[in-house]
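Here the structure comes first, spelled out in structure tokens, and everything after it is commentary.
Every protein chain except one is present and positioned as in the full complex.
Up next, chain A:
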Amino acid sequence: MAQPRADAPSKIILAGSDLHRVVDRIAHQILEKTSGATGTVLLGIPTRGVPLAHRLAARIHAFEGVEVPVGSLDITLYRDDLRLKATRALGKTELPPGGVDGLRVILVDDVLFSGRSVRAALDALQELGRPSSVQLAVLVDRGHRQLPIRADYVGKNIPTALSESVKVALTEVDGADEVKLIGGLT
């Protein structure tokens, strides 16, 4: 995928409290769709899916007082483009103490694009146990799917051109909360 140049024009789509509201809404939707988030585990996909999963769990706890276990699921070793790029460093895989067997797993990622990361995550998850069902929550869906995959919870749909890229920044990782659309705006 061609990356926009570093000096390409960029537009801020979501920032600060807007992003917080979006996370709040996803948390509410999860509560609604899972009847109170019982028997549910949130698994973040590194890097930015992990802090997002923790935020969702914190919001769910704030709204209804339910403790949802949070973990992380590294997909590096399951990617289908491992060999096309330089070797990648591994992220952390940490399951909550209760594991995933028989539970509803909600995968959390920042951007849904080709769907290949989610495919890799499904493969990685299968090696860790047998969840009763798997759902997907993303902060941004930018379209251009290459696999038959859709998200159950979407923070914001951003129509994009392939020449553009979407950059999510989170305070925990990048020092600020922001979703930016880079390139393509001539």
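A few points about this structure:
Just so it is clear, a residue touches a chain if its C-beta (ideal position, glycine included) is under 8 Å from a C-beta of that chain, and two chains touch if they have at least 3 such contacts; residues count from 1.
Definition applied: contacts and distances are computed from a predicted model.
When the listed names "ABC transporter permease", "GTP-binding protein", "Gas vesicle protein" or "Aspartate carbamoyltransferase" are checked against UniProt, the chain not shown comes out as "Aspartate carbamoyltransferase".
Within the complete assembly, A:L128 is the residue of A:L128, A:I158 or A:V173 that touches the hidden chain.
Check A:L77, A:L122, A:I158 or A:V173 against the missing chain and you find that the one touching it is A:L77. Within the set A:L90, A:L162 or A:A176, the residue that contacts the chain not displayed is A:L90.
Seen across the whole complex, the unshown chain contacts chain A at 74, 76-78, 82-94, 123, 127-129.
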